[in-house]
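Below is one structure, written out as structure tokens; comments come after it.
Only one protein chain is missing; all other protein chains are in place.
Let's look at subunit A:
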Amino acid sequence: MTRITARRRHPLARYAVLLLALALLGVGYAAFSPKSQSADAAIASGKVDDVKAGEELFKSHCLSCHGPEARGTADGPTLVGVGAAAVDFQMSSGRMPATTVGAQVPRKPLPAWVTQKKIDQIAAYVQSLGGGPTVPSKDQVDPAKGDPAKGGELFRANCISCHNWAGAGGALTQGKYAPNLNSSSPAQIYEAMITGPQAMPVFNDSTITPQQKRDMIAYIVSVREQTDPGGFGLGRIGPVTEGLVAWIVGIGGLVLAAIWITAKRRQAND
């Protein structure tokens, strides 16, 4: 007791206490941080082989732009910390590997070599580099489990200012655009929200909870699968196509009718 009391006054004691506190904090953070947990989980659940395979795939298909160990080059950003979700989103929608560099990388058909398994392997490799958001589970993106009405309110508040009320997409600045959501799978919609690809902001789980994300997916899916009750939807982009139809079909058709009913009868003899 006296020994400790005596050492307490030692000139180095304060440093020892500081070190101890830092060590405790670090260990505590490592224990409770979700990132390290999921990174550990990826490796722990026998996906280490995926990481190895993913690294090979990465070297042959991604390295030229994203650089060794995905540290980034002038042509492509670093992928350290973007997470498996970002890889799954970009590759399953065909955006990556990119073929052209423009204002924005477009969705396109997948190249022949890209399969879900290979996407998973590259995702596991990128996840192993620095963690990040993981691919959502099937349950997290199941439209049937969401509430479309609640999702609709969130969708209108957060998404339609770029993606349009029916997810038809819209223009952004500098040649960028918010893409049409009709071809996005529920998982891709979820991943886009948590990773914020290209011009899109990140909607993390504290802004919009996973349950709310599922509600929004339910809304998007229910609206796009809806048969238009009023006939042809005209692209669901609103008054622009409606005006076009009014002039072309409406005025055009009625002008033809007017020409028809006021036409002179042809003379019988030439």
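We take it that contacts are C-beta pairs under 8 Å (C-beta built on N, C-alpha and C of every residue); 3 or more make two chains touch, one makes a residue touch a chain; residues count from 1.
Everything below uses one rule, namely that contacts and distances are computed from a predicted model.
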## Note on the structure
Not-shown chain resolves in UniProt (candidates "Cytochrome bc1 complex cytochrome b subunit", "Gluconate 2-dehydrogenase", "Peptide/nickel transport system permease protein" or "HTTM-like domain-containing protein") to "Cytochrome bc1 complex cytochrome b subunit"
### Message
If I consider the whole complex, including the chain that's not displayed, which of A:L22, A:A157 or A:V202 touches that chain?
### Response
A:A157
### Query
Per the definition of touch given earlier, which of A:S60, A:T100 or A:T173 contacts the omitted chain?
A:T173
### Task
Sort through A:L22, A:V101, A:V202 or A:A246 and give me the one touching the missing partner chain.
A:A246
### Task
Spell out, residue by residue, where the missing chain touches subunit A.
103, 148-150, 152-153, 156-157, 160-166, 168-175, 177-178, 219, 222-223, 226, 228-234, 236-240, 242-243, 245-247, 249-251, 253-255, 257-259, 261-264
